[in-house]
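Every protein chain except one is present and positioned as in the full complex.
Moving on, here comes chain A:
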Amino acid sequence: MSPAPGSPQPAEPSHVLSVKGLSIAVHGRERSTTLVEDVSFSLAAGRTLCLVGESGCGKSLTSLAIMGLLASPPLAITQGEILFEGRDVRGLDPRERADLRGDRMTMIFQEPMTSLNPAFTIGDQIAEVVTRHRDVTPEQASGVALEMLKKVRIPAPEKRLGEFPHQLSGGMRQRIMIAMALANAPRLLIADEPTTALDVTIQAQILSLVRQLQRETGSAMLLITHDLGVVAEVADDVAVMYAGRVVERAPVDKIFDDPQHPYTIGLMGSLPSLTGRDERLATIPGSVPAPERMPKGCRFAPRCPFRIEACDAAPPPLIEVAAGHEAACIRAPLELHVTEAA
């Protein structure tokens, strides 16, 4: 498993995943539009990184790019590296890529029905994932399937093995997806809004299950969500995305206790609180610009209450504001830079 010629040496071998300067564009007939720009983050074994941001900010595209599942054309990676276990996966041929998927790198989607085959039993589908990547007999594979159903705490697992996806509730299907994703003990698990379609009591079950299984397997997890509550519940580290770029990156407690980017602060202020019917919600005015109409400078500038002329000059890079805490805002930390503007 030596690195492909020309690809850089793994900088931090302890990182399961390192995304560096990733940009993704959609190529139209007339022009190309950048949808994800200069996204970087890394993820170590056993850790959970949450990508959080509102609809359309590029969370799913980023994860699909890592999985090698971007619909290209029209989508394409235009820049950057995706190092998985130190190796740039973009250099792999489709076969090698497919070998990784479902084995060392797996994914759970929001809507389990789209990834389950309605024509096969639950047992066959889990067993298939195992036989595709492991040298096992069909009996052994069925054994793994049964064991996985027990692990994801499906009641009466022997009976469920022979059932079809449509016979299960949404929460059960999501458990099946988790069973399939973890059957081969992957190094990296990507979960794209795995509980968004579920009721809150079922969501709580699934999150606690995923956390526990992750502890057992030591997998790294990239969890995509727009729910700050879910982030607080499961993340070790957080990357906040806005309009295709990462605007803030920090350990989870820093994001919540020391939010630095005006967008992150605005999001916190927009959250209705469970602790009381307090003051009016703070809001972020307006809405996200369309990808083809992104501002040249800071993409948050049209909505930002702290905007000054310099914000429009160039996209602000991520700057370290404290150890391990980065924000892409030229005025962070705010209390240092905005007082005189009053």
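Structure notes:
Just so we're on the same page, contacts are C-beta pairs under 8 Å (C-beta built on N, C-alpha and C of every residue); 3 or more make two chains touch, one makes a residue touch a chain; residues count from 1.
As a working rule, contacts and distances are computed from a predicted model.
As stated in its UniProt record, the chain not included in the shown complex is "Oligopeptide ABC transporter ATP-binding protein", which appears among "Oligopeptide ABC transporter ATP-binding protein", "Cystine transport system permease protein", "Cell division protein FtsX" or "Sensor protein FixL".
Only one residue in the set A:228, A:294 or A:328 touches the chain that does not appear here, and it is A:228.
Interface note: of A:105, A:172 or A:190, the residue touching the hidden chain in the full complex is A:172. Residue in contact with the omitted chain (choice from A:28, A:218 or A:305): A:305.
Across the interface with the omitted chain, chain A contributes residues 54-55, 155, 169, 171-172, 199-205, 207-208, 226-233, 235, 252-253, 256-260, 262, 265-277, 280-285, 287, 305-306, 334-335, 338.
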